[in-house]
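Below, a portion of the complex is reproduced, with chain positions unchanged.
So that you can tell them apart, the chains are marked A and B in the order they are listed, and the count of residues begins at 1 in each.
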């Protein structure tokens, strides 16, 4: 059994990670830290952990482990990564701090950046694009939830040089805003919204641009669900037809355990819908051609799973030499 | 045109009040105060007021008006009522501060009380029970939303001496928690809940007990809707049958403009459901006998309307000698 610690286990991503780790067949949770919650039962914040007996400890009390997940708020990882590295040979970061390697890009979207070299030490935590590098890496940065959906939606076109005029329309549920998200995310104000909170220049746009080396425009709308992210991406593909497009996606993703091509002519769920992915680690992808030179690629995932904690555990499995799907086989609930 | 001021116009109840007042045919909004928002446009917090041109002012700058609504947080009215009284001959309070006349009861449920005499100066703002007193009053305290539903559900039985073994099961939407309601009311945590947050001893229980002079047990559950309160009350009525019960309610409420008896044998909406009352000032009431000595009385209302701002405007109309229904005729939306 590998010993794992979660640093910053108070938030939604931390809770999801712990749920996965507690049920994982080959790891054990050695510590969960939260300086504000130290001593308290983890199950108070995260009901799925009822009966786990886990308690929060202080980060200062962390002892050596095999791997650490950094699940604190954005900005916290950059401050503590060196200290943590002294205690753990492997680190998976779930904040935004090391997602972007290019310092200028980081500056433009975040207003600050760790010196470039440091960030470059982190491998992008997308096994579908970087499986081998992740397996060899000591440090992995899990991409943002909407970035993951958009990158996986576009990678088969990117590798074939087909990305032109890329417009991403992203929709995100409220859990993406985190556990202490302020009045605008109160139930009364957030219920039923179609809130365009980032018409342009959302931070996840930078990740897509860097990962695929493409100019991309992303618009983000807060939508009414709690969990779930969807991206609708339009791309000018010229005269490449739907059949050809589907073949590309099938070629690239046919052997992937967590990417499915969902393109049914019939039924209620013909294209990727996050509704049927809650709790699962799938990113479903569908692609449709409009017959007028443009393709629509639909990507959907659970932002706390494939878009965060699930993707992180997938990376951990690779980094520890475990089967990639361990602890990640829950297929989703329906209806829910 | 009567000149009206709203003190504490930042919250949901304040916004609802302003919406009603701006469209009211016989009043004008002379001032809206919020010390933290002074100078800002009211429409930023309350989108239905777009185009109204209203701006928040400081309470210290309040000038004499015909009537003041106190719509701040609970506890704020008791502190300022004397100052406000110097500027306005009539006051309608929407906080809990003056709802309970009995000092001992107030102490037990709230842990503090204004000296009894002061609270007694406030008439309970329920026109169906106290129409004449309200019309003559200078000070009116609007009851709590769940208390309003329960009191109107039970009044016909109370006046006939039929209240025995009263159990109130109350359900409340998230807007009842107010505009700055903390993490437990964040969208992610509050969506889809059935949260029993007050198994017993909710503060509205005290209001029902005092209004009807009856021992009552109220259990409160936070339910997933934004607006809307429902109470299901079970009462031991002995051998009084459903037909008799319906006749009592028809007698008492047949002429009421805002209480409707809803008891259909058919259709989707056979009993009172807050879903069809959003934005309306109705309290719908239904009553069913179980044939075993017990009646179920169902009450439903919009907590921001009949349960707060709507009820307050109804009182204002009476206090200013205006037709009782002015500004309150919106019938609700369906479906919504």
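Observations, loosely collected:
Note that in this section contacts are C-beta pairs under 8 Å (C-beta built on N, C-alpha and C of every residue); 3 or more make two chains touch, one makes a residue touch a chain.
What you see is a predicted model, and the numbers here were worked out from it, not measured in a lab.
Here 2 copies of the chain are placed, and the complete complex recorded in this file has 4 of them.
What we mean here is this: only the chains that are shown with their structure count from here on.
The centroid of the Cα atoms in chain A and the matching centroid in chain B are 44 Å apart. On chain A, the positions that touch chain B within their shared complex are 12, 173-175, 177, 179-181, 183, 185-192, 226.
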